[in-house]
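Every protein chain of the complex appears in place save one, which is left out.
Labels for the chains are A, B and C, by order of writing; each one numbers its residues from 1.
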Amino acid sequence: MKPVLSLKNKPLIIGSALLMAVALGTFILQLAGGHPQRAWQAYLINFLVWSAIAQGGLLFSALMHLVKARWTGRLSSLAEAFAAFFPLSFLLFLGLFIGREHIFPWLHEDLHGKEIWLNVPFLFARDFAGLLLLYGLGFGYLYHALTPKLRPGETDSGIRGFFTRRRQAPENTPERWQQRKTVFGLLYIIAFALVLSLIGFDLVMSMDPHWVSTLFGAYTFVKAFYIGLGGLIILAAVMRLTQGEASGLSSSQFHDLGKLFFAFCLVWGDFFYVQLVVIWYGNIPEESSYVIERVMRMPWQPLAWAVFTVAFIIPFVLLINKNIKTRPVFMIVLCALIIVGIWLEHLLLIGPAFAHHGAAAIPVGLSDALITLGFMSLMILALAYFMDLFPEIAMAQAPETT
Amino acid sequence: MNRRTFLKTAGVGSVSVAAGCTSQPEKTIYALVQAPDDTVTGKALWYASTCRECPAGCGVLARSREGRVVKVEGNPLHPINQGRLCMRGQAALQAIYHPERLDTPQLKENGEWRALSWPAAEGLLQEKTRAAAGAGAGRVRVLTEVIGESLTALFGEALDQWQSPPPLVFEPFAYEALKTANRMAFGVDGLVSYHLDQADLLVCLGADFLETWLSPVEYARQFKAMHALQANRKGFFAHIAPCQSLTAANADLWLACHPASEGAVALGLIRKALESGRGQSLPAPLRVSLTTASAPYTPEKVAHLADIPADAFDRLAARLLAAKAPLVLGTATAGSGAADVAANLAANLLNRVLDPELTRIDFAHRHRVETAAPRAEVLDFFKRLSPDTTDVLLLNNVNPVFALPGAGIAEGLGQPGLFVVSTSNFMDETTLLADLVLPVRMPLEGWDEYGGKRALISGLQPAMGSLTAAPGLGDVILRAAFGADPPFPDYQGYLQARLSAQGIVDGERQWVEFLQRGGRFDLPAAPARAPLPAEVPIAFEPVPVAAASLVLVAAPSIRFFDGRGANRPWLCEIPDPLTKVAWQTPLLAHPDTLASHALRHADVVAVRSAHGTLEAPVYETVGVRPGVLAMAIGQGHSAYGRYAQDEGVNPLGLLPPEADAVSGGPVFAAGDVLLTPTGRQMPLAHTDGSRIQHGRKIALTTPLQAAAHDDAHPPKAGLTMADFPLTLPLPEGYDPKRDAYPPHDHADYRWSMVVDLDRCIGCGACSAACYAENNIGVVGAQRILEGREMAWLRIERYLDPQDERKVIFLPMMCQHCDNAPCEAVCPVYAPHHSKEGLNNQIYNRCIGTRFCSQNCPYKVRRFNWFTWQWPRPLNLQLNPDVTARSKGVMEKCSFCIQRIKAAHGTAKNENRGIRDGEIQPACLQTCPTGALSFGNLMDSQSRVRQMVMDRRAYQVMGYLNTKPAVIYLRKVVQEI
Amino acid sequence: MSELTYATIDQTILQTLEKPRPGYWLIVAVLAGGILLGAACWLYQIFVGIGVGGQNNPVAWGIYLVNFVFWVGIAHSGTLISAILHLFRAGWRNPIARAAETMTVFAVLTAGLFPFVHLGRVWAVYYMLPYPNQRTLWPNFQSPLMFDVVAISTYLTVSSLFWYTGMLPDLATVRDRATGLRKKIFTLISLGWTGKHEQWRHYTRGYLFFAALATPLVISVHSVVSWDFALGVVPGWHTTIFAPYFVAGAIHSGLAMVLTLMIPLRRIFNYEKIITVAVLENVAKTIILTGMIVGFAYATEFFIAWYSFNTIEIEVFRYRMFGDYRVGFWIMVVCNTLIPLLFFSKKIRTSIGWLFGLSLLINVGMWFERFVIIITSVARDFIPHAWGLYAPTAIEFGIMIGSFCLFFFLFLLFVKHLPSVSMAEIKETLHEGAPHAG
Partner (left out) sequence: MPAERYVMGLFSDENQAAAVAADLPKTPWKLQRVHSPIPSQRLAHALKVKKSKVGWFTLAGGIIGFFAGFLLAIFTAMRWELMVSGKPVVSLVPFFIVGFEFTILFAVFGNVIGLITQTNLPDFGDFKHYDARCSGTHFGILATCAEDGQAELEAYFRQQGGEVRVFEA
């Protein structure tokens, strides 16, 4: 049976290519058409969302490995596939530099000394370093996680060749691999927390340079893991649907994954409320005005409710039920919905600042949708490439003994 | 008289007549079985009287409930204080209710005190005086504090009976130097008064007229009349003295000159003035002598002598010459040495040069304290005091043993054969040495008359039933002198007759009016002053200052005056305005001085002068110049009751006991003082956590230009502490962009207070009024060290970190926020927002979680860590309208809600709304400078509403969105 | 664990219930004395006034609330271990779950005392209860302290029920092995449990729900505790990270306390085979995690304080590091964030001595964390004129000692009179293989 998620899958490739073309077109059109703000807003949000999915996806594997979870089985391998988006994510980050003029509302504001931290060179320097570190460690982990699973073939070359050759190297005893894998996994998790906090502060929170929330960093990486799991579930569900029993993905695995997903849905909701209640109760305009603009005033108020409904209330109500968690089709829809919700949540956080607090209506529309689809196809292609490179991952195999 | 005052004093006539003549009020103190006609239980009566806590003689209204006075406020009709009162005046109550007040006469028999009945005591006095009179002339002597003319006259007549000379008036602060200077420069042998309010520039050679000088409440009012921002202008005020008194702290420029070099500065100014062609109209001889005398005092010389920056002196001179109505004041209350004579003389002459007509000096209303005898005379009196010349010595409410240590007073009084009678109500150092103590009625209990100034007379009447069976001093003297058949049945009769004889009070009706109004303030002024002397004997010898040696300056305290206030708990508890130290007497020293002696703040040092030693903790401050040490007079009593005894130290013991040759006055400074560390530390009971604001927007200033000129558009509003706008505690104060909560309305009234920092001088009278009105507990030094002081209203004193000599005062009380953080966190609604915007605190509901206090950004909430005690009969002073709190509950400023409630009642009865200004919280009522205003923000016409429109208006920590109802107006600063 | 059988398990655990040695009673007596001391101090405070403590203006909250937060924190890991790890099917929690739950119950009890001790008028404490009354005066449910009342009482109820329910099968086991009075008592409290499959069927389900409910509860409870501070406006208190940060901190301290309690327990009761080093090692690993979270929270707070450019915030955090209470601050940093990192070393986290010593240090560190948070913030808040210092008095320490005695007193009684390890659950894990495979 031939895998769906593969570069050899013509319809998929053509479709993705088309979407990307359209997206690029829209983006350029907007840049030219006098809405560079909007274009870059969409770009930034998509960069954040899709990178988060990739980073969160890999985190699943690392985390499960560290806690010695025994139920994950193939899910870990699938999670590792998301690392394929890392290079793209990194390039996309560099792309932000082009749009810096439109991306940082504080550029021409008096920051009362905050310039020390909020200035473009330093910001890009530290985030560059941060992402480099994060992805470096990610690949380090991937390398140790992946290599043992590979079945060496004579035609191996390139990356795969390197992987398999290393696999045969005598000094690389399984224990050694495990040990290294653990170390890299741990480092990746730590980097995940730190770097995503940094990204959250720099690319989201500081859009309103006078607003602070200490939880924002944690909120960012919890969110990332939340949608990372979402992405993973979708991927797994696709595998399950296309490969059936052969996918080696049991419904109990979906159940457990669903429970984890549910748990992080709650954590996200908790972090959302935890910030809201403290700021609402404190009633200090320096911080409350940020929330007021987004949650209590037009045009943003409806969006806030939409986000909370889509990203929390709906999944909360549905995921209590056990069976739903084990229904691939349903989970694909739900997770997609949640990812959209989180996309809108980014818009809610960033939008007002981008519109310089003067938006008459919520600045979102077809263009954003098209651009988003473009990014999605990027992700799809990355995954497809990875699957082709490592068919061991693309297809089910004898359950590993981690 | 305005309506309010009439309401207050109505009915005084009848009851006081009743109290005075027939009915015995003391019967009606505790059980109101037969109340005087106009006494209604639960309704306060107001009696006009006169404050006798210092010679200034302010008029007071005593608030009496069920026959006992619970509060003393200024009499609005009285020209001296115009309704205001300093903290000492308010603390007079605590003398009356003092737990150690003597209630019966005491006779000392071989060292033991024995209680005597009044008839017995008076009999003894009669017998002794008669015997003395029989033994020859001049064998009965009287030493008294400054007293009214009537009592003086009575003393005179009595002493005639005893063939003895009239009484000798003793005041520790008798202004000898000023009197001498006045005699020389004005040809007036006395103490003229001044019209500060008419000046546009004040130069002050140390006169601490905001604390004790002549008539502080009056001069504080006048000072702010010229120095507060009005019509975009404010007068200038320069202070020249080695130490920063509260007065100096309020000056635009303080020149910390060498001790005793003030005269040189004044002469320098005279020179400048003459150079600039002033004083042409002066009599030629005077002008010539002035020119020659001031010739050597070039700016350089002055700068050198006084050790002050030359440019500052030049700027001062320029201002002085530019001023239209300058006024120069002399040296401090405790400035009476030779150098002070020079300084005062120079000041007077400078006044003559600048304003030959002396339009701002009032020769008609001279201060009564001028009747006090010079120190030299007093010392001489005691030197001569001996059984050979004197049999009976009557001491009327004076404490020379404390005030004149080292002058051998104790020995003098202790002489066998000399029968010493004291009329004091307390066992102070002097009374302890007496043979007979007659604790006569206190001012608020008896009849008398006192004119703080000439051409006005101010009455005293029983505002309460006497706590003791004591007669008034006058009655005692009458009976003692005239035995069985006194010319008058009692002193009240004597008083009334005398006043009507003088045509001051004619007939019963005028008498009642006299009592109601508190006196006659419109007496014909004395004849215009005699022509000013054309020649003035000028002999200036500025005292050379030995730079090496330390000089100790003893200054009278705004809290204790000459020490008589030291036994009033409130005065001990309310911290010193500048050091913020309560209960203790620290030694103020400049950082350099401390460094050169390897001392640190709060180290205990032994201070040794040629005349004595004492030990005290040092207080590091730039408020004294290097080489100078300062200490407040008043504490360090060896007797005088639990609150005074062994609290603090008495610097007087370090001073030369003998009077100065030139002025005949004492010298309140000692040179060649030695400091030796004891190695001990003494934690200072200070109430301030930090002396500076740490860059926070709390007590704000604005330069005159900014305040004056409206052209500058208001700064852009933001969300940070720096740029947060003024948000009124009204619906319009809410902005949906900023406020998560919807605005809320109030029922007709939204009470609010406006504090004009430009008017606040930091005197602390408001704090005292708050203690008195709201039954606030007194906790003592130890508790203050633990951080448990209870003041609902505190004066925050902040220094400018750039120049710590720049001081700003900020009265801080509950801000009655519209969004008060304290409220929501209480689990039982003990604090909540009232319909009229008040932040109510329900004591009965409070369970003491103290979360409200933790969450109050202003830290104005006070917790009852214990059940505070009011030793009997201090508890009689408690205000019946206010709950006395017990341990475990939170309390705080209520905007005097009892007064608001009362106003509601009155308004309802007359079915009308509460008028603007009708409600006066205690603090506002007593503020000598009118820095506080209270009213309804919802009334667009109200005073407060008008004031908050001022561009100086701001809220402390407004950026927290608490929307305080206490709105401050920035202090206006200017450079000289 | 292979040599463990049902019989040996029962035998090991039941022998802990045999007649204690006099030494035991001596310790119990000493602890009882400590409790009396604390009670005496409290009585004295009630009669004289709260002022016998060191609190003042501005620092109106002292170590009473420090201890309150400390003990609530201790409580949390119990629920974490018994509930959350149960949901994650981490078998290694079974041997320590019972003792941890017990710790929870007693710690909440102890913590619950402090709000009372802290009150200025404890005799009016019932104002906080929502009881119908003539004047229709009710508590203010907007107050964080009311959240406390609700949360803590819920937590106490739930954790006690959870604890008891979990113990039911074991009580039956004891009943069946006991004689005389003890048999009567255990017959009564085991409610006639016979382990028939009908009972098990509902029991397992119910127990699962218990766990599922206890998990969000435990998180909410310490969030609520954190909001006693975070909902205020005080700099250093008012910060959004507090809720998760307190939860992590609570578990951090709780796990440390678990080690502190378990290590002597396994030594004295010869639990070495049941509470294996591997189990303790897992606890240590979890401590590394919580330690990191706590460290992350500290760092974020300081960064944001600086980033906010709010002078007041900055001053508070500067003051924490270099001010009058800096010692406490550095103890907190070292003990809570650096020391746990030592557990990265296998040698250390498998050495009983190290585990015990470090766990004690972490407990100390967490106590100081609460001290630093509560005291330094109000000691230096908005109005410099009102700044002040706080120092606990003997009375406060007396009550604190009392609270520690109370906790250990109860725990000591527990271990000798109830099965301190869940027999049923251990037996369960026998089949699933090594209990430490999570």
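Rule of thumb we're sticking to: a residue touches a chain if its C-beta (ideal position, glycine included) is under 8 Å from a C-beta of that chain, and two chains touch if they have at least 3 such contacts.
The model shown is predicted, which means the values in this text are computed figures rather than measured ones.
S.K.: Of C:24, C:44, C:88 or C:138, which one is in contact with the hidden chain?
M.R.: Counting the whole complex, the residue in contact with the absent chain is C:138.
S.K.: Which of these touches the unseen chain: C:199, C:350 or C:393?
M.R.: C:199
S.K.: Identify the residues of chain A touching the omitted chain, counting contacts across the whole complex.
M.R.: So the residues of chain A touching the missing chain come out as 273, 276-277, 280-281, 283.
S.K.: For the chain that got dropped from the picture, name the residues of chain B it touches.
M.R.: Contacting residues on chain B, toward the hidden partner: 741-742, 744, 818-826, 829, 831-833, 963.
S.K.: Please output the residues of chain C touching the missing chain, sorted low to high.
M.R.: Spelled out for chain C, the touching residues are 5-7, 10, 130, 136-142, 146-147, 150-151, 154, 157-158, 161-162, 165, 169, 172-173, 175-177, 187, 191-206, 209-210, 213, 216-217, 220, 224, 227, 423-424, 427-428, 431.
The rule is short, and it goes like this: only the chains that are shown with their structure count from here on.
S.K.: In whole angstrom, how far does the Cα centroid of chain A sit from the Cα centroid of chain B?
M.R.: Measuring from centre to centre gives 73 Å for this pair.
S.K.: I'd like to verify one number: the distance from the centre of chain A to the centre of chain C, where each centre is the average of its C-alpha atoms, in whole angstrom.
M.R.: 36
S.K.: So which stretches of chain B touch two or more other chains?
M.R.: 720, 821, 824, 960
S.K.: Touching two or more other chains, which residues of chain A qualify?
M.R.: Only 112, 281, 283-284, 286 qualify.
S.K.: Give the list of chain B residues in touch with chain C in this complex.
M.R.: Interface residues on chain B, with respect to chain C: 688-690, 692-696, 698, 720-721, 783, 786-789, 794, 796-798, 812, 821, 824-829, 845-851, 853-855, 857-859, 861-867, 887-890, 956-957, 960.
S.K.: Which stretch or stretches of chain A touch chain B in the complex?
M.R.: My answer: residues 112, 210, 280-281, 283-286, 288-289, 291-293, 296-297.
S.K.: Of all residues in chain B, which touch chain A in the complex?
M.R.: Those residues of chain B that touch chain A are 719-720, 722, 724, 736-741, 819, 821, 824, 959-961.
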